Each structure stands twice: as C-alpha cells, then as structure tokens.
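Just one protein chain is left out here, and the rest sit where they should.
The first chain written gets the first letter, and so on, giving A, B and C; residue counts start at 1 in each chain.
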Amino acid sequence: MVQGTANWNTKQNQEWLQEYVEDWISFYRKHTKEGKVASYIPLLAEANPDHLGISIFGANGMTLRAGEVDIPFTIQSISKVISFIVACMERGVGYMLDRVDVEPTGEAFNSIMHLEMRKVEKPFNPFVNAGAISVTSMLPGRTSDEKLEPMFQLLDRILGYRPQINVDVYESERDSSMRNRAIGYYLLETGFLESDLNITLETYFKQCSIEITVDDLAQIGLILANDGEDPKNQQEIIPRQVARIAKALMLTCGMYDASGKFATYVGVPAKSGVSGGIIAVAPPRVRDEELPFVDGCGIGVFGPALDDKGNSIAGIRLLRHIASQWDLSIF
Amino acid sequence: MVQGTANWNTKQNQEWLQEYVEDWISFYRKHTKEGKVASYIPLLAEANPDHLGISIFGANGMTLRAGEVDIPFTIQSISKVISFIVACMERGVGYMLDRVDVEPTGEAFNSIMHLEMRKVEKPFNPFVNAGAISVTSMLPGRTSDEKLEPMFQLLDRILGYRPQINVDVYESERDSSMRNRAIGYYLLETGFLESDLNITLETYFKQCSIEITVDDLAQIGLILANDGEDPKNQQEIIPRQVARIAKALMLTCGMYDASGKFATYVGVPAKSGVSGGIIAVAPPRVRDEELPFVDGCGIGVFGPALDDKGNSIAGIRLLRHIASQWDLSIF
Amino acid sequence: MVQGTANWNTKQNQEWLQEYVEDWISFYRKHTKEGKVASYIPLLAEANPDHLGISIFGANGMTLRAGEVDIPFTIQSISKVISFIVACMERGVGYMLDRVDVEPTGEAFNSIMHLEMRKVEKPFNPFVNAGAISVTSMLPGRTSDEKLEPMFQLLDRILGYRPQINVDVYESERDSSMRNRAIGYYLLETGFLESDLNITLETYFKQCSIEITVDDLAQIGLILANDGEDPKNQQEIIPRQVARIAKALMLTCGMYDASGKFATYVGVPAKSGVSGGIIAVAPPRVRDEELPFVDGCGIGVFGPALDDKGNSIAGIRLLRHIASQWDLSIF
Partner (left out) sequence: MVQGTANWNTKQNQEWLQEYVEDWISFYRKHTKEGKVASYIPLLAEANPDHLGISIFGANGMTLRAGEVDIPFTIQSISKVISFIVACMERGVGYMLDRVDVEPTGEAFNSIMHLEMRKVEKPFNPFVNAGAISVTSMLPGRTSDEKLEPMFQLLDRILGYRPQINVDVYESERDSSMRNRAIGYYLLETGFLESDLNITLETYFKQCSIEITVDDLAQIGLILANDGEDPKNQQEIIPRQVARIAKALMLTCGMYDASGKFATYVGVPAKSGVSGGIIAVAPPRVRDEELPFVDGCGIGVFGPALDDKGNSIAGIRLLRHIASQWDLSIF
C-alpha cells in the first residue's frame, strides 16, 4: 500500500501517512452515529458523540495525530491496566496472580453472576470490575491518596507530567455507581478485598476519573509496546515481565466481552474505557520492512459513541482498518 | 542461558539444546503423577500416564525431540483447529465468522449452559464442542468421507503422508459421547447445524480419532508459525489470513478454560486435546538473535496425564519452562 | 355472590351457575387475542386461537360446561402428571422421589441449563421436560406400547374409555423436538435415563399426543380432588399418597415458571400444556357451605392461545376469576 524506504521516519513518509490517517478519521467518523455515549455515569453522558481522535507514537520517533486529539477525557477502565501494573510492581507479580485470575469471562465487565458461579474462587481477571476493585484494594496505602500515589508516579514517569483527577466525574461516579458498591461488598464477604471498602472504592473511582488525552494513551502504549522501556533512552519504566503480562491480559480480556473478536480482527493488545478511550499496543514485528511502525508503536483513540459492549464504536473500526493496512497484528 | 552464534543451526548448538530438552523432559515427567488420563472415552483411559514426549521443528530446519515421541495418539480437540482452517478455506472466512463467534467462554469445553444463556446467538467459538460441531457441519460434503477429505488433503500436504483414523477410538467415542449428541440436537434446534446431525457427529468423532504423533503436531505448528507457508519452499499451504485467525483463536480459546492462564504464563498460540496432545506455535520474533528459534518453530507435546481442565499437566509445565527459557512468548 | 341452600346440587342452582360460567367464557374469550398458539410443534400451530372452553365436574355430581368443550386436543405436558402417577404406582413413591427431585426451578420448562448447574444431582422435578423424560424412562416395559399401557389403563379407569394417540401430532413432535432429544442425551450421560433413549422419547412423544377433551381433564381433576377416589363409588383409582404428592407438585411446579403466581393468585393445584389445556384441582374445603363445589371439583380448560410462559392466556384468567368467585383456593 504505502510505498517507502528502509528508513520510514522521513518527513515525506510522515506526510503521506498523516494524510492517510486523516482520511480514515473522516471515513470512520460516520460510524459514531451508530453508537451511544455512556449514560450510567451522568457526566459521561455530556460527551460529544461525534468526536473521534487518534494519536500514534512510533518507537522510531514518528508521530501521527488526527481528529479530536486535544480533548481531555477520563481514563475510566483503561486505568485498570495502570493499577494492575502498579500493584504488580508494588506487591509482586506472584502475589497478584495468586489473588486475581487471568481468564476471560465471556460476560459483561460488571458481572456479579460470575463471582457467584465460581463461589470460592478469585475474580476472573483484573479487567472486570470485580478484579479491578480487588486489585485496587491490594495497592499499598491507607488513604486513597496513598494508594493513588504510585499510579501518579508511574504516569508522571511515562507522560512527563502528572495528570489530574476530574473531580466532577469522580463525584458523579462515586454517587451513582451502586453496582460497584454491590461488587465491593461481595468481594468483602468472599475475602478478596484487602483494604477498607470505602477507601478502595474512593481510590477506584478516582483512578477512573484521571483525565488524559489520546497523546497520553499513545505514549503509555508505546512504553508497553517496547516491553516497558522508553525507546528514547532505553530506561526501564515498567519491569519487562509486568509489561508483558499486561499485554497478554489486554489481548485476552481488554475489550470486555468483545475481546475475542478484537484479538481476531485487529490482533493487538488493547484496553477500552466507557468514556470512549482505547489504548492499543503494537509491538515490534518481523515483517516487511517497508511497512510503517515495524519497530512498534502505541496508539490512543478517543470516540465516546460506544457499541453495546461498551467499546468506542468508530474507534474499533478505525483500529481494525489501521491494523489491517499496516499489518500490526501480533498474529 | 544458552550461548550461541548468529547462526544457531549448527550441529554443536543442536547438541547443546537437545541435552537441555532431554533434561527438561526428565524433570517435568514427575508432574505426570499429578494428573489423570481422560476416562470419558473408554479407550483413552488405557493410555500410559507416565508418558511425556516433545518434538520441536524450527523454521531454520533444526529439530529437537525428546521423551516418548514415537507413540501415536488421537488428535482429539486439536482437530478443531484443522476443521476450522479447512472450513475457512472451503466456505470463506466471512461465512465462518458470521456463524461462529470467536469469544472465550470462561466455561468448560463441553458446556451446554452457555448456549442457552445466549439463546439466539451463535456458538461462542470454534474450539468449544458446540462451535466445533457446528464448524464440522459446515464442511462441504454429504458423507463423513466427503467432509473429511479436505482435512486429510490438508494434513497430507503439511505432513507428507495421510494419517489414519483409529477405528477403535472412533467407535468408542461414537458410542459413549452422549453429551456431544445432546449438543448436536441443541444446535439442530437453534439453527446452527448445517448438515445432517448423524453425518456431522460421525465426521466429528472421526476427525477427533485421527492418529498423529508429536512430530506431526510440530510440523503443523511450524506451518502456522510461518503464517501458513512451508519454510522449506515458501509454498502457501494455508492462506495467510486463515493461519493468523487460527492463531488468534488458539491464543484466546485454545486451552479450554485455562486459555487466559496459558496466554499469560506461556504466551504462544496453542491447542490441547484430551488424549494429552498439545500443539504450540511460536512465531518469528524480534528478539536477541542469540536465542534459539527466533525464526519461529512448531512444537508438539504428548502427555496423557491431564489436569482438571483437560490439558496435559506435565505438558503445560514443560511448555511454560521452554517458553520462558527461550523467550517464545508473543508478548 | 351466588345465593344458595345447603344442598347446592339443585337444578335451579345449576342453571344459575351455568349462566355465570357462560358469561365468564364470553368475557375472558377476548383475552385470547393477547396470546399465541404454540408453534414449535408444527401441528399445534393449526389450533384456533379464539377457542376457549371449560368443564367443571363437582364431587356432588354437578357438571358445568361452557365454550368449546367438544374439541379434542392433545394432552401435552399434562401427561406428565399421568406418567408420574403411573410411575409411582408401578415403581413406588420412594423409588421415584429418590430419582427425581421435587423443587421448582424458576426457569422455563425445557431448560437444559439447570441440569448443568446442578451437575451430579437429579432433575429438578417431574414436570420439567428433563424430569418428565426421566420419569417416562422409569416406566416398566421394553417398548413404547408396553410403557404406555399402564397409562392407558389408568386413563380408562378414570375416564371410562381409552383415549387415542393423535398420530399426526406424535409424528410432528417426534420429528421436530430436537431440544427434547438434546435433553435425552444429557440424561443418558448423567445417568438419569433408565430405558433406551429412543424408546423413552417415542413413549414421551406418544404420551404427549394423547387426545383428550376438557371433560376428560375435569374428570381426572375430580379424582385428584377426591384424593384418588371416585366420588361416585368411593373406589380407589389412584393411591391416596400418590394423588396427594401429585397435587403438591402441581401446586409448586405445575404452571411452568408461572407456578408461584398461579399458587398466589388462583391457589389450586394445576397443570398446563402447550396445546392450551389446563387441569385444575379444587379439593373439598372448610368454608361457607353456600359456596358452590365445597366438596371439591375438577376443572378442565382449553384455550390454545398461550402467554409467554406457555400457559393458556385466557384460561389462566378464567380460572383466577372462578377461583376468586367461588373461593376455591386451598390457602
């Protein structure tokens, strides 16, 4: 498709690719009409369903951005990747994997039923709400500030700045998410909650309310694509083992109960959130060197109109198209 | 760990690696004591639970074999990979993916419950029994011989010989697997069976009873690792798109309800069967060139003592160790 | 409401009551528009959805009939009461209750899921399909004719004639009910089938296809209301213990997953079938002697337009009204 040379990171190539990406945004924006913004958290319902933005950060330094890239949004479920990584760094991978399973569920992200069906066993995986709340309870600290601190430190190291919590969204989540409280009490009863429930939920709602942009997601994705190292200076930000487990989990469980379809049709580790964000991770691959981003890239997408699984409806189609055009799949 | 040169495929290296693999077989063989051979098909119960064998075929031509490598066994659920590939080749990928979903279930391979819980929808994926029987029903042909023919032709192209059906195992399965008949009638009622039920089940039981060895599994795995091409002559045996979808499905759904754990701890597409076979696919990867099999390899394992999910208990540990030592994970 | 004397069974009273019942039929017939005839067995779909008929046989000899009382229809699930009674008579109550549970399920009559969720346990109750097919398998006999014979003998003793199997319906059921075959194989695998599966299903489909009328249902109901004795001559037709267990089961499990509502709003043991029949049993009660049928009665209803639970939509409303007017509830 795209023609190029061994070194893709030329200005000319970048311009070509930039044009493509802008065309694709225009094309896939029409699919936003087929989705709906999340309504279960009142403030999320105010998002503009027409928005669609993408940011792609290559390990080779190339950056592509198109659409609404400057609109901040709350990270929501994508924070589950961050909290799981931080918990692994703070408590050890073994500790975490003893306490949270890593199996896809086939069910919706906020399922309580699955907890009950496997009574004495641990939550299915760290990316369903039950598992994520359990993970948050395992973060060290006695207050939500203490628990959030290592998450913010990690984000600061990755992004070069310390993102903020959107207090309005936090309060809206805190006051409306009764199902997460139900899950919390269920975890408390079954022994999978390791901190005070209110502190845990406060932390969880706050971590979901961290405000980021598609650039931030692309940058986090790039670090994961590079196995936890910053490609600019080869410094380890996330331990290699943790980064790789996170990617395995993103591939099998990252897109709610559409994870299998995303793995099949797109083929890269990814995680979505109900505010319309998606982080996608394309590792380096052994392929035709004329393809762009063969050294890996991170991708951030924002498109608040969601499909019935809770994933950005236009974002998924856009990612599928890009993955297909540039052969990003890990398979 | 293993020292080497840019060109790994030297006699000396092969000897070193061969020794390692033999040591690992010796070490992991003791775990066979912790499992049990499958008993639901009477003939499978006669397998020797102490057996453990492995065969590794590299894209670079290197071959490693250790343990019981010459014992033929029936392919069982690993045939679901073959039938899905053949159905995609015969009917088209789109046709198949419209009719069988590609989501992991979180439930056991022979679950009926999941069919009912998602009433009007298609089977969860081609590797649960319901999905596999549905796939078999979509193979062209009006007799089981006609339906099996393209599977045998594909195997013949890959293996260089036409494997045989173990008639005793086939008859044993046919006469004992009442749950598969239950699933079959359920599919018939819900409209996901596209051939006569008896013909479909006869085909299904026959495809499960094809007799192969770990060498055969390693060879199939090698073709898949190489995206469907034979690395010896670059001939396409399986269309690239089909091979890659098969790998995505193997990663998310290949190891029953332990697929998520296998993806996390081992990290390569794989498929197991209740006779104790596992096929694992390690694609080429961008890594330290001094690691063995960086150009990809296929692995066949045989270890009939199973864990409670139905996977070879020693085989999984052996694969986890090898994947860790040689960094085979796709993540 | 209805005025009367100590002896209700006068010609004048009967005329008054007859008028009421005819009025009620006229009134409730309009509700037939809200339902649909069963379609899963092709021949049942040919029933006239406007039909509504009722027959009431009192222990005091009074008979009331209104609406379409002469249209024969197949007994369908109401046969589960007969086969359970016969199996108790032939095999003993203890034998049966050891092998089939007596718990309501909260789920639809043809649920497979419930079997799986309680894996090693017996079917929930004799009135879900799984339990009923298991009961039929426990009837003595090696052919369907031998198995059906004691059912026909019992019906002959109760009705004074030997009803016929509607062969067209039988063949239609036999050839279309794939879900019952699925259930049958499931029972076979889990050890709850005590005869050959094909013979059992043949028997089951035949028993469901026995053709009766509302008079027949009223007469069977009357015998049950009278604890198994014929009120005309005090002869025991069904053992008292068996008749009473059957009534307890009809109350808790007789109306599919609307059994609780029927018990609450109507309050008499009853059993429905998808052809639109309902048998209701009003035992003698300690109440105002001026109410009709204080000595008990049997009621047969026919109304093929069904609600979404599979019960006659107008029939249930009619019964609710009559039970309320005449205070038939056992509570």
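Here, a residue touches a chain if its C-beta (ideal position, glycine included) is under 8 Å from a C-beta of that chain, and two chains touch if they have at least 3 such contacts.
Given the structure is predicted, the values throughout are model-derived calculations rather than measurements.
Partner chains of the missing chain, restricted to those shown and counted over the full complex, are A, C. Checked against the full complex, the one of C:22, C:50 or C:103 touching the unshown chain is C:103. Within subunit A, the residues in touch with the undisplayed chain are 111-113, 115-117, 178-179, 181-186, 188-189.
Residues 97, 101-107, 114, 124-125, 244-245, 247-249, 251-253, 257-261, 263-264, 267, 269, 283-286, 329-331 are the ones on subunit C that touch the missing chain.
Please note the rule applied: only the chains that are shown with their structure count from here on.
If you sketch which chains touch which, the chains link end to end in a single open path, with no loop closing it.
The most distant chain from subunit B, with centres taken as the mean of CA atoms, is C. Computed from the mean C-alpha positions, the centre of subunit A lies at a distance of 56 Å from the centre of subunit C.
Centroids of subunit A and subunit B (each the mean of its C-alpha atoms) stand 31 Å apart. Residues of subunit A in contact with two or more other chains: none.
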